[in-house]
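Just one protein chain is left out here, and the rest sit where they should.
Moving on, here comes chain A:
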C-alpha cells in the first residue's frame, strides 16, 4: 500500500467520524518495500493539493524519513524536478507490505498483509 493512500485513510468506525484523532492512522510493526512506479509529474502536481501535509509529516516522523519539506510545496516549487522525484519516491514508490494501522481515537487495529489492508468491520462497530 502506497504511503499516499495512507495519507487519505481515516478510521472506518462510525464513532470516529469527525474526531481529529482518527487521522492520520498510526503505524505499528511496519515493513516497507520499494516498488517501481512510472514517474508522472502531472499526477503529483494534481494530487499534492489534496495531501494533508501535517499528517504526512507525522507519518514521515513515525517512519524516520528525514527529507520531507516542512511546508507544502506550492506554485513554482512544483516545477522543481528533483523535488517531484523525491515526492514520487516517498508517496508512490515506498509501500507498506506488512504491519498494522492504528486509529488514534478508538485504538482499532487494521491489519496489512501483503500490501492489502483489512478494513472489514464487525457489524456492531459499523
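Just so it is clear, a contact is a pair of C-beta atoms (placed from the backbone, for glycine too) under 8 Å apart; a residue touches a chain by one contact, two chains touch by 3 or more; residues count from 1.
Everything that follows uses one rule, which is that contacts and distances are computed from a predicted model.
**Q** Can you tell which of "18809_t:CDS:1", "Trafficking protein particle complex subunit", "NEDD8-activating enzyme E1 regulatory subunit" or "Putative Methyltransferase" UniProt lists for the chain that's not drawn?
**A** "Putative Methyltransferase"
**Q** Identify the residues of chain A touching the omitted chain, counting contacts across the whole complex.
**A** Contact residues on chain A toward the absent chain are 1-2, 4-5, 8-12, 14, 23, 37-38, 40, 42-43, 46-47, 50, 52, 92, 114-121, 123, 126.
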